[in-house]
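Removed: one protein chain of the complex. Kept in place: all other protein chains.
The block that comes next holds subunit A.
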Amino acid sequence: MIEAVGLTKRYGAKTAVYNLSFQVRPGTVTGFLGPNGSGKSTTMRMILGLDSPTSGHATIAGRPYRQLPNAPRQVGALLDAKAVHGGRSARQHLLSLAQLSGIPARRVDEVLGVVGLQDVAGRRSNGFSLGMGQRLGIAAALLGDPQVLLFDEPVNGLDPEGILWVRNLMKQLASEGRTVFVSSHLMSEMALTAEHLIVIGRGQLLANMSVKEFISANSADFARVRTPDTEPEQREKLTAALGEAGGQITPEPDGALRVTGLPLPRISDLAHAAEVRLWELSPHQASLEEAYMRMTQGAVDYRSTADARAGLQEAPAGYAPQGPVPQGYAGGPGHPAGQPGVPGQVPAGVPGQGQPNPYAQQAPGAVPGPGHPPPAPAQGHPYGAPESYGAPHPYGHQPAAPMPPATPVAPPAAPADQPTPHHEDAR
């Protein structure tokens, strides 16, 4: 069991990790997700007692790492696969680590076998590929047969077979009752490996929930409905009917409608009742990767209003740059093909109806930053395109700006005082 309580790390003016609290339980693989530079590695180093937190603390089995009796036999970690002296052989590297913890030398050959490096054990490690380096790092983490394991980006540089191997290894370790904490910036990988997710962005906790919850909360189902191209009035009729029935309708550039909030049979019934013919009625799912990207970009949004505007410019750029557009109208020609794939405009409510988006990414168990307003949950995603429909786009006149990650981090205290303008704008 790993526990972090109010973990904060500042490097001068830069805050790498802010007020992070979570628990990592034994018996499951816990994924630690966040974009590059979001503070994952810093957090792991603090858990391992390598960096001392500015405030807060991290414990393993109830004790700070440095006070654990015989820590390396209880906790194994892969922090950096390249942290090996290139002139030293894999076996000597592991042997020196084993001796450091009083682990018998024969264990070295065991773990070399486990990671499949037995044939190159005597070779100098500077000839190793990144994948071999990862395997060596994993071997080092396994040396002490520890109950708690931390892996920082273990699948980096691995081939598909290696990724599958790591995935199964993590699951196996967890099924043996161990605590397995794996960081990654790949949502897709974590969805397959982990059972529980801790998502951070810019050093703050964004979500702490099971993968199942995350999926149901984030990968909103939607239906794509297409009416005959030749009869646009049928489409408007259907839009009105579906809207009355409580569905949210987002037009797609190719003329189809993206409908959320209504099951497929109901859509069919409504269309039938309105005497509208359908050319297409198909179920779809927004990908987890999209949901994750929206969530982590939201973290940036949450930090600074300037960022939010920059972010808003991005998604709706092709939609409604010039003020009001009639609701239900796709926004005219000129939409780039493939627009629906842009993250951020996926399942979003029609704000004109004044009701919260049932698919808003904030899910049960999601943790708002303590003391701060949550990052605009339940009000429709801040990047959701719908503001541009039925209401003048508040930022429509502004020039396009680069995406949020380019902007500096605001101090973490700042957002508490700043309004989140999207709430008001969306209504």
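Here is the rule we go by: a contact is a pair of C-beta atoms (placed from the backbone, for glycine too) under 8 Å apart; a residue touches a chain by one contact, two chains touch by 3 or more; residues count from 1.
One rule holds for everything that comes next: contacts and distances are computed from a predicted model.
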Practice task
One chain of this complex is missing from the view, so tell me which of "Phenylalanine--tRNA ligase alpha subunit", "Acyl-CoA dehydrogenase", "ABC transporter permease" or "Ion-translocating oxidoreductase complex subunit A" is its UniProt name.
Solution key: "ABC transporter permease"
Practice task
Among A:31, A:72 or A:203, single out the residue that touches the unshown chain.
Solution key: A:72
Problem - For subunit A, the residues touching the chain missing from this view - result: 45, 48-52, 65-66, 68-72, 75, 77, 79-80, 82-89, 92-93, 95-102, 140
